[in-house]
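Written out below as C-alpha cells is the structure these notes cover.
Below, a portion of the complex is reproduced, with chain positions unchanged.
A and B are the chain letters, set down in written order, and residue numbers restart from 1 in every chain.
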Amino acid sequence: MSGPGGSLDTGTGYGRPRPSSMHELTDVGAGTPMGELLRRYWHPVGLGGDAAATPRALRVLGEDLVLFRDGGGRPGLVTARCAHRGTTLYYGRVEERGIRCCYHGWLFDVTGHCLEQPCEPDGGRQRERIRQPWYPVAERYGLIFAYLGPPERKPALPRYDALERLDPGESLEADASSIGGGGPAVIPCNWLQHYENLMDTLHVPILHGSFSGPQFTAQMGLMPEVTWAITAHGVKATSDRRLPDGTVHHRVSEAVLPTLRVIPNPRVAQYARVESIGWVLPLDDTSFRIYTAGRVRRPGELASVRSRLSGKLWEELTEPEHQRFPGDYEAQVGQGPVALHSEEHLVSSDRGVALVRRVLRQQLDALAAGRDPIGVCFDADAPPITFEAGNFLHAS
Amino acid sequence: MSGPGGSLDTGTGYGRPRPSSMHELTDVGAGTPMGELLRRYWHPVGLGGDAAATPRALRVLGEDLVLFRDGGGRPGLVTARCAHRGTTLYYGRVEERGIRCCYHGWLFDVTGHCLEQPCEPDGGRQRERIRQPWYPVAERYGLIFAYLGPPERKPALPRYDALERLDPGESLEADASSIGGGGPAVIPCNWLQHYENLMDTLHVPILHGSFSGPQFTAQMGLMPEVTWAITAHGVKATSDRRLPDGTVHHRVSEAVLPTLRVIPNPRVAQYARVESIGWVLPLDDTSFRIYTAGRVRRPGELASVRSRLSGKLWEELTEPEHQRFPGDYEAQVGQGPVALHSEEHLVSSDRGVALVRRVLRQQLDALAAGRDPIGVCFDADAPPITFEAGNFLHAS
C-alpha cells in the first residue's frame, strides 16, 4: 500500500457495495412471486361496516379497489376504474342492485355483471358482455375478507378456534387501528418488516424494555429462553422466562401464513390461550395496515391494549419523544421503506426471522412447482384451526 | 381443471393484463406526435392582463415559459431559463425594452434579442449572437395567444364569428377560471379526458342530471337523440330533445381542433348561436386549464355560469360532498392522471368520443405525410370562422 503513512482506518463506510432487498419476499404486486403467494389466501380488507352505502376506496396488494354494500346487504369489491371509461367508482352511487358509475350510469352488481347502460338503446343490448373486474368477499369475525387470487385455487375461508370458541362472558370484536404496529393505522414500510418481527422474540426486552420503559408486563422485561420451530401453519416461538418464585412463564407466539399475527397479549398478566388474531395487510410494497379480531369481555377492549410510551399514545408524542421512546413503528419504519437485506448480519437470536423467510421461500417453491402453499384448505366444513399460542404458567 | 371443486368465479380481477394509454393522443411534449400536432396551432396562454410588468411563470405543453409586457406595451413570451447561465427570468425585471435577468443583467427584447450584457466590455460586443428562445404571441379577444410550433408553418391567428359579430348590448369578456372544467383553474389530469368529453353528449343527463341534481336547465335533463359528424374543423354533436309542448330542443356542440370547446351555454334557456369559445390548454401531460372568451351582456357574466353542486361552488364542497355530488372534474380526474385506454369498453353512445380520436389520428397522419392539419390557415385576411353550434327551438 503506497499510502501516506500513519495507521490505516479499517471498517469505514467507504467503498461498501450497493445495497439490495429480497424483493421476491417483499413485493406484493400481481405477477410477483410473493404477490402471487399472498393471492392464494383470503385477506381482511375492511371492517364489516366499511362495506356500506358510501363507496370506500381501498388499496390492497398494490391494487386500487372500491368496497361497497348493495341495498340487498351484499358486500361488493370491484376494481376502482369503471369498465366503461375508467372513472373511479369511488364517485359511484350504491343502489339496491349494485353500484352505478357517475359518468354514464353503468350499473354493476357485486360480482361485476353490468345490469344497466342507461345511455345505450334499450339500456344496452350487449351489456351482458361487460364485466366489471371484481373479487369474492366474505364476512366473518366482524371483518370483510377478500380473495384476489386465481379462481380455480380459491380456498375455503378458514375458521379459527381462538375466534370460534368463546368463554362465558366473552364476545368478538374487530379493529382496524393496526394494533401491534406501534403507530398510526397505515404504516409506511414493507409488510415483511412487521411480519417477520413476530418471530423476533428477543427484541422485546430491549426495545420494549430497557429502551422505552416497561411497555409490557414485568415478566416480558426478563430475557427469555427462546426456541423456534416450523409448524403446519408457519413458525412458532416458545419463550420461557423463569420467575422469581421458581415458576416458569411459558409463552408461545405464532406467525401463521400468509400474514397472521397469533400473539398472546403481552400487556395483561393472564395465563390463557391466545385471545386475538391480527392480519397484516400489505397495501402496496411500502405500506401496510393490521386488522384484528379477538375475544373480549367488554367493548373497546381490543383497542385498549394500544401501546403507550411515556404515558402517551403514538400520535400524541413529539418527534423528540419518538426519538427517545422508540417502539415497533420506529424500529421497523426505521429499516426504510423496504429493508436492505444485503446489509444485514443475522445472528443466532435471529433464527425466528430466518425461519419465517425460509417458510415463505418454501411456499414460493411450492407455487413454482404447481402445488398449493401451506394453510390452504378447500374444505368449507373443515374444523377450526387451533393454535398453540398463549401465555401459560408452568410449575418449573 | 384440477381445481378444488365448487362453482368457479368468473370475471374476477385476477390476471388482467397490464393497462396502457394511447400516449400518441395524450402526450403534449415537444417531439411527441400529439405535441407536434398541437404546436401547429395558436393557443391562449393567459389573459391580456397576465402579460405585465411582473414576470409570470407559465407552463405550456410541458415547457416552462415566462410571460411579460415590456414598457412599450409589447407582450413577450420567452423560455424560462436565461440563455446566459440558466437562471429563471421569473426573477427578472421588466424594463422599457424587455426583460433583464437578475443574475448578470442580460436584457432581452420580446423576440429574444440580447440588448445588453452589462458585465461585459462595451455592454457585450458579441451580444447579437445571443438569442433568448422566445415564441410569437398575439392578443385577441382579451387573451394572449402563443405559437410554439415550427416558424415556417405558423398559421394566421384565426378569427371566430361568435366573437367578432356582437349583438346590440353585447361586449366581449375573457376568463381564466377553467369554465366547464367543473373544478379549480388547474385540473390534474390529461387534457384529452376533458376534450373528448365535449362530444360525450350522453353523459349529461346522468352526471349532470340524475347524479348531481339538475345542474343545467330542465331540458338538458332529458335524454336526447344524438348524432355525430366530422366537420371541416373537428367533430359536432347534434342533440334533439322533444319537449312536452311538442317542440324540439335542437342543440349543436362542437369540438374544434386543436382544443376548442364550442359549447352552447347549458344553463340558460335561451335559443341562440353559441356565445363563447373555450380553449383547453395542456400545461403538461397530466394537467390542463381552460381559457374562455365570450359575448356577454354584463361584466362577470361568463364566470357566473360556473357550476354549483348542492348550491355550492366546487372549492366550497367537502370531500364527502364531492363524493356525493360529482361533476366533470370528478368524472375526468377520476379516470386517472392519464386514462388507461386499454381497459375501456366503448359502446354506441361513445361514437362522439371515438370520432374525436379518429379526427386527431387523421391529423397525426397528415403531419406524418408532410401536410398541414385541418383548421390551419395562413391567410391573415380570411373571414371569421362560423360554427353551427347553438341551442335552437324547432317546430317539431
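Note that in this section a contact is a pair of C-beta atoms (placed from the backbone, for glycine too) under 8 Å apart; a residue touches a chain by one contact, two chains touch by 3 or more.
Only a predicted model underlies this, so the values are computations on that prediction, with no experimental measurement involved.
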Practice task
Copy number for the full complex, please, knowing 2 are shown in place.
Solution key: 3
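Convention: only the chains that are shown with their structure count from here on.
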Handout entry: Separation of subunit A from subunit B, taking each centre as the mean of its C-alpha atoms, in whole Å
Key = 45
Completion exercise
Per the touch rule, the subunit B residues reaching subunit A in their complex are 1-6, 8-16, 200, 202-203, 205-207, 210-212, 223, 320, 322-323, 326, 330-332, 334-336, 339-341, 343-350, 353
Handout entry: Touching residues on subunit A, where the partner in the complex is subunit B
Key = 30, 39, 54-55, 63, 65, 78-79, 81, 83-88, 90-91, 93, 102-105, 111-113, 117-121, 124, 126, 130-136, 148-155, 378, 380
